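Here the complex is missing one protein chain, while the rest keep their positions.
Coming up: chain A.
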Amino acid sequence: MIVCVAVVGHQNNPLYLQSFTEADDALKLHHVVHCSLDVIDERVNNPKRNAPALNETFLGLLYPTENYKVYGYLTNTKVKFIMVTTDLDVKDADARNFFRKFHAAYVDAVSNPFHVPGKKIASRSFGARVSTIVKSFGSGTTA
């Protein structure tokens, strides 16, 4: 189950962060997402390690922490997507698929002429779409 998704901007500032848990651990998820930026920095700024995957947007598992696993994705405009899940076994393909759909939703949201780049995403339809994508995660559907 995905417990949190986040969009992080160029200044490592959160543009969108939504948690999907009943429990009151939103703050903890903020911490988890924030700390994962260190791993993204490490992976992105280490060209030696990243050489074979120049155009790879999917960053993979960033780190496991407590009972969460954090996955990352970096768009070609250097906007970071972060997903936190509690699933023990996440298939790479599932994670990639999720990010692909999430990226599409993000692109649609920022293509809104009323959206100012670099500002938080407050669109409700984006939120609704993200919820749908999150719910469909891991169910095997490729809708």
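Simple rule for what comes next: contacts are C-beta pairs under 8 Å (C-beta built on N, C-alpha and C of every residue); 3 or more make two chains touch, one makes a residue touch a chain; residues count from 1.
Definition applied: contacts and distances are computed from a predicted model.
Going by its UniProt record, the hidden chain of the complex is named "Trafficking protein particle complex subunit 11" among "Trafficking protein particle complex subunit 11", "Glutamyl-tRNA(Gln) amidotransferase subunit B, mitochondrial", "Autophagy protein 5" or "Ribosomal RNA-processing protein 7". Residue positions on chain A in contact with the hidden chain: 9, 11-19, 24-28, 30-31, 34-35, 37-39, 41-43, 48-50, 52-53, 58-67, 71-72, 88, 92, 115-116, 118-122, in rising order.
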